[in-house]
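Below is the structure I would like to discuss, written out as structure tokens.
For this depiction, one protein chain was excluded, whereas all remaining protein chains were kept in their positions.
Up next, chain A:
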Amino acid sequence: MGDSHNYLHLARPLAPAPIATSQSSVTAPVSVTLQPQALFSIIDHASRRPADQERVIGTLLGTRSEDGTEVSVTNCYAVPHTETAEQVEMDMDYQKRMLDLHLRAAPKEVLVGWYATSGELNTFSALIQNFYSQQGEGTFPHPAVHLTVSTVAGQDVEANTYISAPIGVTAERAADSCLFIPVPHEIKYDEASKSGLELIAGARDRDDRTQLMQTDLETLEHAIEQVLEMLERVSNYVSDVLDEEQQSSTALGQFLLNTLALAPKVDAEDIERDFNNHIQDVLLIDLSNRLATAAITMGGDTNVAGSGGDQQKQQGGGERGGERGGQRREGGGGQQQRSGQAGPGGRRGEQ
């Protein structure tokens, strides 16, 4: 998705109106990083578009680096618009209001451009692009980024990013003409989204496109299965090479050797000892964990019941007291003194 394309880094042409201080940053090339949640949002919007509209548009929000050369798109929202053969209409109040609302929730983001869900660039695109690049409401003096995501069913989803330069012979023509310059873009999946993405992708091969949340054990099982599969492939390749059925490769061999050398060489006793220590820690924590739960259950129940059973509570408190640090008093469950109040025949602590 754009990684392997080569891009010419052009200095961006200046707008006709002279920019007084002509900072070099204004003409610097731009590269765009797209976050997966923005892309998913666009795809979602595309699938929700009104039946009579071929494409829908929306605004892109994000952050810009200091000098304006790197733009990161982190959020987006849809803007209703209508498009006929002769004219295009966009709800500008909506755009302003939504921008306000979004910026309240994420004050660090700014307007960086707009998106459309079809890959074509036409006059209407130019019009809208000029609207977004203008002074005041738009991204001036920075260029507005235009992202097109082609969402034709059955074909690949393709994303392209552009910035624009004004072009046109006369002032009237300049309003609805634009030179779109493609700029490099990259879809960055950061660490945190990886686990979410994996789960989402797990649903793609199923008929109902649904995937249940997995517990830790299931995820672990899945990961181990993947590793085993990879090991299997590698070992098949190696045995093929040994049987001279496959071509050998020095580089691959070297890589495998490096990887296998990562396994630590330790004495068996050391391993046993470390392992035992480690697992004892885990088991100890598990045990004290269960004791704490049991104590709290009993403490809660007997407190509420307000009944006797001091011995039970002291037991629970004592066990918990032996856990860590000497701060816990014995009988943490507490003794309750009751005078003339007839307590109800309460429940015993249930486990």
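One rule holds in what follows: contacts are C-beta pairs under 8 Å (C-beta built on N, C-alpha and C of every residue); 3 or more make two chains touch, one makes a residue touch a chain; residues count from 1.
Everything that follows uses one rule, which is that contacts and distances are computed from a predicted model.
Selecting from "Exosome complex component RRP40", "Vacuolar protein-sorting-associated protein 36", "Glutathione S-transferase" or "Eukaryotic translation initiation factor 3 subunit H", the unshown chain of this assembly corresponds to "Eukaryotic translation initiation factor 3 subunit H" (UniProt protein name).
Of A:Glu66, A:Asp156 or A:Glu245, it is A:Asp156 that touches the chain left out of the display. If you put the hidden chain back, the residue from A:Met92, A:Ala106 or A:Val234 that touches it is A:Ala106. Only one of A:Met92, A:Ala201 or A:Leu242 touches the chain withheld from this view, namely A:Ala201.
Summary of contacts with the chain left out: across A:Met98, A:Leu121, A:Ile167 or A:Val238, the touching residue is A:Met98. For chain A, the residues touching the absent chain in the complete assembly are 3-4, 35-37, 40-41, 43-50, 56, 58, 74, 77-80, 91, 94, 97-98, 101, 104-106, 151, 153-154, 156-157, 187, 189-201, 203-204, 208-217, 219-220, 223-224, 226-227, 230, 247, 249, 251-252, 254-255, 263-264, 266, 268, 271-272, 275, 278-279, 281-283, 285-286, 289-290, 292-293, 296-297, 299-301, 303-306, 320, 324, 328, 332-341, 344, 346.
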